[in-house]
Every structure is written in C-alpha cells, then in structure tokens.
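Working notes for the structure below.
Just one protein chain is left out here, and the rest sit where they should.
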Amino acid sequence: MTTFPARKVIEVKDLHVHFFTYAGVVKAISGVSFEIYEGETFCLVGETGCGKSVTSRALTRLIESPGRIVKGQIIFYRDSGPVDIMTLSEEELREIRGREIAYIFQDPTASLDPLYTVGYQIAETMVAHKTADWKTAFRKAISILKSVIMPDPEKRVKNYPHELSGGMRQRVVIGISLSNKPKLLIADEPTTNLDVTIQAQILDLLRKLKKDEQMTLLLITHNMGVVAEMCTRVAVMYAGKIVEIGPVMEIFKNPLHPYTKGLLKAVPNPLSKIEKLESIPGTVPNLIYPPPGCRFHPRCKYMMEVCRSKEPPLVEVSEGHKVACWLYVK
Amino acid sequence: MPLASEEVYEKKFLDKITDKLVDTVAGIINKIKPGWIVKNKSRIDEWKLMFYAFNRSPPGVIGAILILGFILIGIFGPYFAPYSYREFLYIEYGETYLVPPGTTVVSKGKTFYFPLGTDKYGRDLVSLILYGARVSLVVSMIVIALGVPLGIILGLVAGYFGGKIDEIIMRITDTFLAFPALILAIAFAAVLPERLRPIIIYNEQLKTILSIFFAADPKDAANFAPILSVILAIIIVWWPGYTRIIRGSVLSVRENLYVEAARALGVSTWKILTRHILPNVISPVLVLITLDVGAVILVEAGLSFLGLGAQDPMVDWGKIVYDGAQFFPDRWWLVIFPGLATFLAVLGWNLVGDTLRDVLDPRTRRSIEFKIKKKKPVPSSEEGGSS
Partner (left out) sequence: MGETLIKVVNLKKYFPIRGIFFAKAKVKAVDGVTFEIRRGETLGLVGESGCGKTTTGRLILRLLKPTAGHVYFEGKDVFKLKGEELKKFRRKAQIILQDPYTSLNPRMTIFEIINEALEVHKIKVPDKEEFIVSWLRKVGLEKHHLYRYPHEFSGGQRQRIAIVRALIINPEFVVLDEPTSALDVSVQAQILNMLKDFQREMNLTYLFISHDLGIVKYMSTRIAVMYLGKIVELAPAEELFEKPLHPYSQMLLASIPIPDPEYALKKPKVEVYGEPPSPINPPPGCRFHPRCIRALDICSREEPPFVEVEREHYVACWLYAKR
C-alpha cells in the first residue's frame, strides 16, 4: 500500500450541483467531499448518472447552464497558496484552466478542431498561456508528440485530426493537455471509446507521463479493471453521492458498501472462473425526485428502516477507508 | 419518470375541446375495431398531449380557426350564398353594375343589398367569394391529395432501395424540379383544356360529379376543363419537392436498428416501408403539407389571375381579381376582398404549419409539454414499472 505525502492538490467540500431543466431540478451532485493528494492517481468510479463527469467539470467551474454549482468549496493548492475556485474571477480561472489543471475528455475527435493541424493545436495552448511564442511552440510540439509516443512525430505534426486514428488523436489530446506542465490532469473516460489494445497503450502512456512529469491524475471511469490498474485511491459514486472512498487495495479486497460489492460482483474477471455474475436489481434512480434517505436503499438487500428516511453520513471505518452506509454507523 | 397516465396537467378550456375531439375519433375507431382504445391508450394520450402543446400557441389556435373557417365556407358557402354566380343581375337591373360595398339598390320594385359590392356583371361579391372558396378548396385539396402521395411513394422507393432505382427516380425528380414551375404550369394549363373538354362534355357521370365538386351548374361543364388542367399542372410541379424530402428522411431512418431487426424477423419489404419507415418520416411532411396548402391556393389564384383556370362564368378568388383588376383602384372592392380572403386562408395554413412544426419536433415539444404539467406530479423512484 502506498503512503501518500500529506500535501494536497485539490480539496472539495460539500459540493452541490443542480441542473435546472424544464423537467425539474436534477440534483446531479449532492454533498460530495474528497481530497486529492500530490502524486497519486485518484479515481472516480460509477455508472451512468452517478455524477462523476459533472464533478470533474465542476472542479474548474466548467458547468454550463442549465447547470449551476449551488453550494460548496473547491480549494485548489497552487504553488502560490490555496485558493477557493468558487471565489475566483473568470480571468483568474482561465489562467488555471489548461495550465495548472488540464483535461482529457472521452471523445478525442470532438476535442480537436478539424480545421487546424495537430501541431498548430498543440502550439496554440502554449501560446495562449504565454509559456512560449509561436516559433518555440511549434518546435516544442514535435518533442511533445515524441513524449506521447506518437509514431513518426515529424510527419504527424503537420497532419489534420481526421488523418489520424482514434488512438493517435487521444495521444495528441494528451500532448496538448501536458504542454503547459499542469499540476493536476483530469482524464474523463479517456479510453472508453478506444479499442482495448489501444486503451492499454494509452493507460500505459498516462502512467509513464505521470511519473516523468510528476503530475497528479484524477481519472474518471466506469471500468473497474481500469481502476485496479491505474489508481491509488478510489471513490465510488452513486446517484450524485460518494458512497465509499479509500485506497484501491482496500476497496477491492474489502468492499463495504452494498453498491460497491454489487459492482465488483457484476464485473467478470477474465482471469478467474466465474460461476455466475451477480446483478444489482432495479435501476438508477431519477435525480429529480431521488429516493429519501439513502439513495441506494430501493436496490439494497441489506436495507433497514433507517435507510428509508435518513441519509447515512460518510464515516471512517479504517485508515483512509470511508463509507456512507447505516450498516457501519454505530 | 412518472407514468404518462399518472401525470396531471393544467388543462385549459381549449384542451377540453380537443380532448373531446380525440375521444370521439377514438370512439369511432373503437366501434369499427373493438378493443382499439385499450390497445392504443398510450397513442391516445400522446395525441392529446400534442393538442395541449398546440393549444398553447396563440398563433396556432388563430390559424386553426382560420383554416376551419376556410374549410367550412368552402364546403357550405355556396349553399348559403344569397345569389348564384350565374345571376348576372346587370342584364335586367342595370343599376347593379359595379356598385360599391354597402349599397342598396332599388330597381324595378326589387330591393337588393350588396354588403361587398358587385362586379361588372352585377353579381354580388359575397356570393362570388363563397363560390370561389369552394373552387379554391377543391383545387388545393385535390392537388395535395394526389400530388403528395405520389411524391411520398417515389421518395420511399428511392430512399429505401437505393442504387439504380434511386438514381433513376432522383434524376426524374431533378428534371421536374429544374423546370420553372410557373412556366410549366402555364404550358399545361394552356394546352390541356382542349384535350379534356370533349371528355368531360360527353361523359354525363363525370359532368355530374364535377358539378357537385365545384358547386357549379352542369351547363358550365366546358369550364371544368381549364380548372382540371390547372390542378394537373400544379400536381406535376408539386410532387418532386416531397420526393426529395422523404428520400432524405428515409436515408437516415433506414439505418436505424429497428429496420434491421424487422428485416431479421423476415418482415416483408412492403410492411417495413409502411410500418417502420413511413411513420418515422412523416412528421416533416405533415408540416410541409399544411404550409403547402397555402402555397397551392396562391399558385392557383395566380394562374387564374393570368387567365388560365376558371373561365366565365365560373369564379375562383384569382378570377375575381383578374376580372376586377381593370377597374382598380376605382372599384377597389373587386380586388381587395377576394385578396383578403386569400390572404386569410393562406395565413391560417401557414400559422398552423409553423405551430405543427414546433409540436411535432420532440425536442421543442418537450419544453412546451413540461410547462403544462402541474408542479407536483406523482413522485416515483422507478421508471416504467418494476425491473
């Protein structure tokens, strides 16, 4: 088990994000709190609608109407000291975005402008953040492509996105996000759209780059295998809340929350002989009218009376391992 | 989401009317096919929802009223006309020549009141407009009833089968689209009547049917030919537009998995076209049809204004303007009133068409829908039932 330095990179306190749609108010995130420490790979894992993507975007206030961050603090520990992202102006935020906190999204094709060459787009990020002028930036672009293990970088730098394969595009996107040497890299399902052999290469690349650049990585995924291979700590989200959080070994060896247990039993491990996959009955709840009490209770086989009416708090069960479930509250 | 049947809506008075309408239609179908209402409850609810959305749009409702007026006047107008279109009062009562609106004429012991004035034959303008409504209605309805299905069928075939068939059909369509519509229509309207006239005159049944349609005197049978020619001319230039639109929609719907699933089941091509493809491409067409009715009325009026279409003594709105143009602007009523009637009819169809577009597009409809719902529907944490 890794011991982590006490230095935090970012800290989220009681975050609430609501979407004000014509169908009603979708409470996408209701009271999410966690910290990410320097040098670790932190995973947010959950199924569709759990709020993991929204959380990642909220970290730099990338939430657009009809969504709004209605409550909470996001403390980002810059080199110059901690700041609450919620209090920053647009100008200050723009300095952080793309430079100190960088993103990689799920669809590399959508993240690249089809009208400009790949080299141009890498250079553009550097020029925009004033880390280099155009001439230097273009030269650096080639070395960045080398660092993301792009085959034939001198040729590729002049290519347009559509001339590259999915895996190569994702490498370019990673290159762009790393060009300004960010402190925190947020990767939102970076390999979900890619083939499995390409996925393995991209994940490898991320691991290597994280080490070389001494970055912190926030990885969002729904794939438990990716979590096991990449992360040091993981937070399991369900219906807009964190239900369990802890070091990755702990969570896999000793899952506490019934949802976490269910998730792990529902995923087939190709290395072991599985007799039967266990499924979780029911479906993800409607976040406009979430169930009262614990949001998982309608699907939980350990449900008790209290689960129906009161929301369980996040309690620490062992070192670093917290869970939000009435089964573990004295 | 709460089940559709559990949702409660804030209903307006208009909604209750449309609800009754939908229920009546459903009841009739139920009599023909027993048990239909139970099997199609979701469908009925959806229709009602679409009406609620429609009712929320004031222009749409105004348009619907105008259309209703147009159709009712078109059907029943001629029977309520104070005078027949053949009553050339001028011959006997000379003072009825081109009198302005609101005049009362007393002549030879008879009193005539003309609320909208008279034309050069002494015919009451109100009656003329009522008769003209029928012709406009019939012409636009026949053009749509014949032209649109033709366009749709060709579009379906071209889009679904692709390949050579698609090429052939689209090249024909492009050819027709390339023709300047008006010139083509004029050509047909000028040449065809000669051919059609003998057919109509010597066929008694045809003569009778057409006179009922046009609310005309069988003696005017010779004049049916030019009107039919105009109808045919418009149909010929009209269908390509539909083929293009339908083909485009079919190309995308064809790729949907439910079409593939139907093929895998072994469903016949005909059933795939009618059951799976057609219902999913029809929405944009419905909008286009309503907008087109207005356009056809205008085209038909235009052709009549050029002297094609209805000939003396038959009238349609364009013809009244044609006759009255020479007296404009002194005897302004002969141009203004039929023009106003045309304007209102076309406006009605356009307003309905626009509103229909908003209602039928699921995206815009949702936002209208949810404004209607009561603020506290039945909460439920499951969707669509247990799983």
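Here are a few things to note about the model shown:
As written, the chains take the letters A and B, and residue 1 is the first residue of each chain.
One rule holds for everything that comes next: contacts are C-beta pairs under 8 Å (C-beta built on N, C-alpha and C of every residue); 3 or more make two chains touch, one makes a residue touch a chain.
Not measured: the values here are computed from a predicted model.
Residue A:47 is the one among A:11, A:47 or A:124 that touches the chain not shown. Among A:107, A:124, A:229 or A:311, the one in contact with the hidden chain is A:229.
Panel shows chain B; residues 1, 3-4, 38-43, 46, 256-258, 260-268, 271, 275-276, 279-280, 383-387 of it touch the chain omitted from the view.
Chain A residues in contact with the hidden partner, per the touch definition given at the top, are 47-48, 165, 167-168, 195-201, 203-204, 222-230, 248-249, 252-253, 262-271, 273-274, 276-281, 283-284.
As a convention for this text, only the chains that are shown with their structure count from here on.
Annotation: 56 Å between the Cα-based centres of chain A and chain B.
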